[in-house]
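Every protein chain but one is kept in place in this view of the complex.
So, chain A:
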Amino acid sequence: MTGKKLNRTADTQLSLAEAQAFLLERARSRGVQLEVFAQREQHTGVRALKGEVTSFQLSTQQGVALRVLRGGAWGESFTENLSEAALERALDRAAENAELTAPEAGAALVDWPPPPALDLSGEGLSGVTVAQKVAAALDLDRVASGADPRVISVPYGGYDDSVRDWQVANTSGLQRGAQALEATLAVYPLLSENGQSKMDGEWQFTREFTQLDPTRTALTAVERSAALLGARPAPSGAFPVWLSGRAMAELLGLFAPMFSGRMIEEGKSPLAGRLEQLVAAQSVTLVDDATLPTGQRSRPFDAEGCPSAPLTLIERGVLRAVMHNQGTAARAGVGSTGHASRFGLSGAVSVGHSNLFLQPQADQAEAPTGSFSGIQLLGVSGGHAGAHPVTGEFSLEASGFLFERGEQQHALDVFTVAGNILDLLRDVQWIGPELHWTPMGTGAPDVLVGALSIAGQ
């Protein structure tokens, strides 16, 4: 290590608000158009195993991400070092990058109208003690360990909470701030019987600590894992498939980029040029709503400060809209839908979903599963490599059961499910009444489709 690089102990670190003000003032004095995204996140995580806390984590992370607009071209940088010198460097880098990049038609910094009022902090965590958080993690481990004699370990999961404060400001006058709190439980018990091991899990997200229910979360996880024991090889071929809400929501998460205005304008979505066309069964309505009071990815405004509002992407099978940030919207000749996204401080501003869900069918509470023969799909994994938003195709590891004439026969050994998401949406034959959410910010009810390819033995 070269000594000077870490010798910053004498450098005064500015607060986030000071850093933002410092950068905007510097940008204005230089005649630079600048957007500053500032974020501070405090996190607590507790892991327990065999009745003992194995890991306790406390953290505070903060920093600023900059976008400079020069001649219609964006340049970006971020820094977690909030000394004035480091902030100056970050501004220099963003300006330098803006000189190199290609201009994008319609790029602009906007002073957006006020966002909707959203309470994303609930009662907060200020009254919650460390002991209560530790107890939640210990309860998860204790209940899961004791729920079934076949539980051999509860290796993954625990309690996590975070409080995130973020602000967006720009030299066009925008100044926005928000806070969101979340507390989550997750648990993945490992069960073993007759030489076969199975692991499934459950998670819970809330903004009210008192709503967390470690006992229910743990028991559900054990029940799910136990159901997978006794698995036999899956058949191979095309079968009717009953997708659990979780499996359907996981698929929606993998293919959400198809609805991105950025992916569409870059020729990377099979939905390009298909606005107002029928792209799914008439029973399919797909909505992205950043304003859901209990949505995990709810936000009053997007990464550019644009106000959030519900957006219907597919209405009764017809593609009505796609997601846009300010720039993609301008080039598409529409207004921003408030879907500018940023993956942490280090990610580029792009387009992304908030709470994306397939609308349940409340009037179809009775599932036509009494005569169902086929595969019940519990979940899918491997999506980062086995799902292709450019083509809509997927071939994914899956878990589930064999059904015959409405009766669950047995669990299935590791198998794959393959198809095309647009074919699947066109093939939807029934949609259930209850939404299930994933940690990916996507939700869906149970869905029946006519056929998907299954590969087992």
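Operating definition for what follows: a contact is a pair of C-beta atoms (placed from the backbone, for glycine too) under 8 Å apart; a residue touches a chain by one contact, two chains touch by 3 or more; residues count from 1.
Convention: contacts and distances are computed from a predicted model.
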Missing chain, UniProt name, options "Molybdopterin synthase catalytic subunit", "Amidohydrolase family protein", "TldD protein" or "Protein-export membrane protein SecF": which is it? "TldD protein"
Among A:52, A:276 or A:363, exactly one should touch the missing chain; which is it? A:52
The listed residue (A:175, A:381 or A:429) that touches the chain absent from the view is A:381
For chain A, which residues reach the chain that was dropped from this view? 1-3, 5-13, 49, 52-63, 74-82, 86, 89-90, 93-94, 96-98, 100-102, 104, 130-131, 152-153, 155-156, 188, 190, 197-199, 236-237, 266-268, 270, 345-346, 348, 381-382, 384-386, 388, 390-391, 393, 395-397, 414-419, 453-457
